[in-house]
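With one protein chain removed, the remaining protein chains of the complex are shown where they sit.
Showing chain A:
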Amino acid sequence: MGKVKGKSGPLARRPDNSAFKQQRLPAWSPMLTANTVLPFFYLMALICMLLGVWLLLTVQSTQEIKLDYTEAGTCDVCFEKRKNVSNAAQTCTCTVVFSIKKALKGDVFFYYGLQNFHQNLRRYMDSRDDGQMVVHTASHLRKTQMVSPLPPCGAVANSIFNDSFTLTYHGSSGPSIPVPLLRKGITWYTDKNVKYRNPKNDNMTLAQVFEGTARPLYWQKPVYELDPLDPTNNGFINDDLIVWMREAAFPNFKKLYGVLYRDSQPFTKGLPAGNYTINISYNFPVQYFRGRKEVVLTTLTWFGGQNHFLPVAYLVTSCLILLVAILLTVAWWKFGKNGKRMEE
């Protein structure tokens, strides 16, 4: 503070004449004037309007079919059955029939949805252990096992969604054709390749690596046998497990189950119109917590799924901005323009 810095002489303590110290830094002082604010508002109204319309058109071009199967079709039997915990071990399959009026064109995504399932509870999320699922060696796995003996541990993994679906197309003529679903590539790349890693051991199979570990309480199969068809899709890097482990932010959510495999007729252009049945292996109990289960079939655009909120919000916002802009213009015209109020 005003200390002498090696200077001497009569003006030794004179402060430096720098723009910074004298608070004269060159600066720009913008002000909210009619010339800037009003055009800005009109411009924003226009932009929002255009965006809204564009997004609305985009979203309209997608199709979505939602099917609550909790008690639908023959599933009411299973629903009743799952009410009783003692029946947990028994399998139960059911079928739901639905029809598609208009063909779903392009890639069709198959989701399962849950309602009122709180994946976002703090204790639920805290119960997982990310460290366990990137272990690199079997011995390391044993070590973490001492702490948490169930690989993968925690309420998240334990509560994995275990219904499975097969979709069948009943064309207007001809036989029923099972709809091929691609069950892989449904996870984030980073999850599949970085976040989840199986313990590696050159000489051992996965089963050997996991030997001696118990499976989570509600699981019918151990972690290394999750996908019987594809041995590389087992253990911690099982796609379904990874998808489930990415906890939803809200209690109502949907998760990707599979993608339509557009390799063969009649599915090369998407799902044709007609009748479909879903065979459900009904395992996941939702009645305890008053939850609902659904399947969702949808097509996508660059904007994602069929969510009308943003387009509508943009349109509403646009109208509001326009309204406000007009109000401001009037206010400015009546009061501010002549600058009388700006006088002293």
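Assume a contact is a pair of C-beta atoms (placed from the backbone, for glycine too) under 8 Å apart; a residue touches a chain by one contact, two chains touch by 3 or more; residues count from 1.
As a convention for this text, contacts and distances are computed from a predicted model.
Colleague: Missing chain, UniProt name, options "UspA domain-containing protein", "aldehyde dehydrogenase (NAD(+))", "Tubulin--tyrosine ligase-like protein 9" or "Phospholipid-transporting ATPase": which is it?
Modeller: "Phospholipid-transporting ATPase"
Colleague: Any idea which of A:Cys78, A:Ile186 or A:Ile278 touches the chain not displayed?
Modeller: Here the residue in touch with the unshown chain is A:Ile186.
Colleague: Of A:Thr95, A:Asn158, A:Asn233 or A:Ser281, which residue touches the hidden chain?
Modeller: Residue touching the chain left out of view: A:Asn158.
Colleague: Give the residue, chosen from A:Tyr42, A:Phe98, A:Tyr124 or A:Phe165, that touches the chain omitted from the document.
Modeller: Of the candidates A:Tyr42, A:Phe98, A:Tyr124 or A:Phe165, A:Tyr124 is in touch with the missing chain.
Colleague: May I ask you to list the residues on chain A that touch the chain which is not drawn?
Modeller: Touching the chain left out of view, chain A contributes residues 1-2, 10-17, 21-34, 37, 40-41, 44, 48, 51, 55, 107, 109, 111, 116-125, 127, 129-131, 134, 155, 158-159, 186-191, 194-195, 243, 246-256, 259, 285, 288-290, 300-305, 307, 309-310, 313-314, 317, 321, 324, 327-328, 331-332, 335-336, 339, 341-344.
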